[in-house]
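The complex appears here without one of its protein chains, the remainder shown in place.
What follows is subunit A.
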Amino acid sequence: MRFILAWCLTSLLFMASFNVRADGIVVDKVYHPYVLPFEREFEWRLISHQTDKGNILAQRIGLGGSFNDTMSLEGYAVGERDDDGNFGFSAYELELRWQLVEQGRLWADWGALFELEKQEGKDSYEATTGFLWEKEFGRTSLTMNAFLVYEWGGDIKNEWETEFRAQYRYRFRSEFQPALELYAGEDFFGIGPGFIGLHRFSAKRQLKWEAGFVTELSQQGKDHSFRLALEFEF
């Protein structure tokens, strides 16, 4: 427990000492710090990033599940369509989520995320580590993610980056939970509405959906992102 708290403190203080900076598409998913045993999931995500220069479309499919009470592992294949309209397989990624404390035991809930991504056909890697944080306020929940990212390889500039994501949602009903989302990275500060929902088909089988529309606020010019995620748990 002391190690975990020390790690959280170190991560937070380290990240806070940087300005929030990250390139690429910052809008993605706000992770919750919970892992359920026996959980298996198939996931599809879509992110459409529209600027004055054009549209970048990214999709990813993932398959994974928990392998003990507090950890889950998921593998992703990522495809992107660039400004020229070419869509293709662009990267693959491995993601480990770790629930650090029992939900509700502390004043707030903590988790951790570790990701390793390799660009297809390039000597380009990205490692991400960070904390996941959530706190209930009555029927609302505030979730925050802070990530430290390191990119390296022969085809990419070696650099450190940081990202921050937040989501404040109202648990109106399981099928529809409206939310406000915030994303911050290098040259990007976006905010916008979203929603989350869940439908249970049977025991152990349920579909979760998330969507958000985020507008960049720190600069002039068009910069909108639409994100959609579907998770089938079985």
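By our rule, contacts are C-beta pairs under 8 Å (C-beta built on N, C-alpha and C of every residue); 3 or more make two chains touch, one makes a residue touch a chain; residues count from 1.
Methods note: contacts and distances are computed from a predicted model.
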Of the candidate names "ABC transporter ATP-binding protein", "assimilatory sulfite reductase (ferredoxin)", "Dihydroxyacetone kinase subunit L" or "Cupredoxin domain-containing protein", which one corresponds to the UniProt protein name of the undepicted chain?
"Cupredoxin domain-containing protein"
Can you say which of A:Asn55, A:Asn158 or A:Ser174 touches the chain missing from this structure?
A:Ser174
Looking at A:Glu136, A:Asp155 or A:Asp187, which residue reaches the missing chain?
A:Glu136
Omitted-chain footprint on subunit A covers residues 5, 8-9, 12, 16, 34, 36-38, 69, 102-108, 110, 133, 135-136, 138, 141, 171, 173-174, 200, 203-204
